[in-house]
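Omission of a single protein chain aside, the complex is shown with its protein chains in their original locations.
Chain lettering (A, B and C) follows the sequence in which the chains are written, and residue indices restart at 1 in each chain.
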Amino acid sequence: MDKYIRPTLAEFVGTALYVFVVCLFPPRVEASTILPAGVLQGCVYACLILGPGKISGGYFNPVITASVTLCGGVTVRVALCYFFAQILGGLTGAALSLAILPSDMYSLYLGGSTTLVNGTEPGWGLLAEGILTFILVLTVLMVTIDENKQQLSPLVTGLSIVVGVMAGASLTGGSMNPARSLGPAVCYSLHQDGSYVWNYHYIYWVGPAAGAMVATLVFRFLFASGSREQYRPSV
Amino acid sequence: MDKYIRPTLAEFVGTALYVFVVCLFPPRVEASTILPAGVLQGCVYACLILGPGKISGGYFNPVITASVTLCGGVTVRVALCYFFAQILGGLTGAALSLAILPSDMYSLYLGGSTTLVNGTEPGWGLLAEGILTFILVLTVLMVTIDENKQQLSPLVTGLSIVVGVMAGASLTGGSMNPARSLGPAVCYSLHQDGSYVWNYHYIYWVGPAAGAMVATLVFRFLFASGSREQYRPSV
Amino acid sequence: MDKYIRPTLAEFVGTALYVFVVCLFPPRVEASTILPAGVLQGCVYACLILGPGKISGGYFNPVITASVTLCGGVTVRVALCYFFAQILGGLTGAALSLAILPSDMYSLYLGGSTTLVNGTEPGWGLLAEGILTFILVLTVLMVTIDENKQQLSPLVTGLSIVVGVMAGASLTGGSMNPARSLGPAVCYSLHQDGSYVWNYHYIYWVGPAAGAMVATLVFRFLFASGSREQYRPSV
Partner (left out) sequence: MDKYIRPTLAEFVGTALYVFVVCLFPPRVEASTILPAGVLQGCVYACLILGPGKISGGYFNPVITASVTLCGGVTVRVALCYFFAQILGGLTGAALSLAILPSDMYSLYLGGSTTLVNGTEPGWGLLAEGILTFILVLTVLMVTIDENKQQLSPLVTGLSIVVGVMAGASLTGGSMNPARSLGPAVCYSLHQDGSYVWNYHYIYWVGPAAGAMVATLVFRFLFASGSREQYRPSV
């Protein structure tokens, strides 16, 4: 049980709380809400890494989990459990926010879903999500998987969430996390006939996945401190 | 004396200073003051944990104290002393802010008291306070009570205060702390005939208490690293 | 030389840089500049504690120096050198900001000087400066003088500067530091016939001094971990 059930529950709880908080105060297009949203998401991420994340590793994000798995941080079986927990967590968190928020606020926030803003082209949005996820995943791998781990790692991971959310806010909404994008999109399109949140939804899967894969390659073949054997994936 | 009086005084001083600072700059409904209020409250909380909190543990919050007591962090007798110190501290801090603030500013801030805003339903407010307190208390338990304690714990506790204040600001005002809600409500209703700050005041007792209890259960039966016997409450 | 000259120069450099940065972006009455000013002052303070402060202890503030001296952290002779270095540093920093800032911006900022705002009564301003300095000095004593020192101390001291600046901004301007208030007042009154920056200037000496003295007493007789002999002042 300690190997699968507790960590999987921890990922579920963590992702649900993360997405719930994100949906209560999503970044908007106006400059004045970009910083608050970034700080809020970074803070809650850091807290959750030290809360439930102590049991599971604290990923709350399918693409971080995938990268860590490819570097041998968790086994493939555990990663599969985490994946479903994260998707389900994202849906639960978004549903909670739909329940709690007054209806007009929920509509104004588009339920916390991520869409292309300010006339960003899909291709550039894809690239933005990719590069920002690259920064996030490279940071996570260097501070948690690398031989010389960092005590500051939960704070630093929080800081890279701040970076991604703020830098991406006026282009793609700054997701870097398919679970965080899927949940709110599902809930919002159920609540209102808001089909346009699904336009370009693939950006929030393809961009982060590509960025994370490049970060994994860069980590394993260029920046990792230890020998290459250390970071092999295991089943 | 070292066992009861000094820690109890430390909790009193800490809670009074916390509530005093909160009342000087409470979160308002407009988005522009949510981040400053969150940052201010998180910063002062972290400072107080490392100041007077070094003597008492640094709770300044009846529901955190209750959860820590149920996990064996402090004895029941000490916790009772803390409870009265915190309530009295909240009243003292709020009274100080009433003394210092210019009258029109004090009225504008509602004396720092917490009320339902933006047409939030009582039930949803209850849920919001509950979930945000859950995040706070789970974080505190994991970084201070758990076997593998964290050096970063004062900072991280501060971050979870930032999260709660910011995420709750546009619903319930983000209290998560009965002592922080009671003091300003008492002072404000004495100063002005502001009986409506008492409407739904129970939310700020029931919500945090429920959230803290769930967090305690989740910690003890799911996320704690050590054996269950370690976290037994003692008299 | 290592005992007096280098530390004294370090205090001079640190205080000059601190006051210079403060004067480039002082807190204004509008809520929107309170947070930036608080964050900026806290960040620069933390940097300077780890920069020049490594040599001198990193006080940059006469009342913190006095409290640390009374608890045996530095000798009385060194403290006297620091005092003059800090006053001179404050003047130098303010003069630099006068040199660099465009004239209209300098006037708009009142040269970074601190005055009572929003119709605050002198008595309440005195109390506000006193309580906020109490928080600052108590934090500094607990994280740097107390037996169980804290690795996080530079960050935490920075956080308590954030607290003081933000909480005091709409009352007294949040100084907590006579050297930081004197320098800008001298430069501004030389530059413009701005005699009114001297009204109530005593608040920024009496308030912080009183708050620091109370914090020293509370520390030595209530909160210090070690025996009382440990914290005796020395010549």
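Worth pointing out:
In the analysis below, a contact is a pair of C-beta atoms (placed from the backbone, for glycine too) under 8 Å apart; a residue touches a chain by one contact, two chains touch by 3 or more.
This is a predicted model, so every value here is computed, not measured.
Touched by the hidden chain within the whole complex are the displayed chains A, C.
Only one residue in the set A:118, A:195 or A:227 touches the chain that does not appear here, and it is A:118.
Contact with the omitted chain, checked across C:64, C:79 or C:96, is made by C:96. Of the listed residues C:4, C:25 or C:200, the one in contact with the hidden chain in the full complex is C:25. Seen across the whole complex, the unshown chain contacts subunit A at 31-32, 34-35, 38-39, 42, 118-121, 124, 127-128, 131, 134-135, 138-139, 142-143, 146, 148, 150-152, 155-156, 159-160, 162-163, 166-168, 170-171, 218, 222-223, 225. Residues 6, 9-10, 13, 17, 20-21, 24-25, 32-33, 35-36, 39-40, 43-44, 46-48, 50-52, 54-55, 96, 99-102, 105, 151-152, 154-155, 158 of subunit C touch the missing chain (whole complex, contact as defined above).
Going forward, only the chains that are shown with their structure count from here on.
Chain copies subunit A and subunit C are related through a rotation whose angle, from the C-alpha fit, is 180° to the nearest 5. Each chain gets one centre point, the mean of its Cα atoms, and the points for subunit A and subunit B are 29 Å apart. Within subunit A, contacts with two or more other chains are made by no residue at all.
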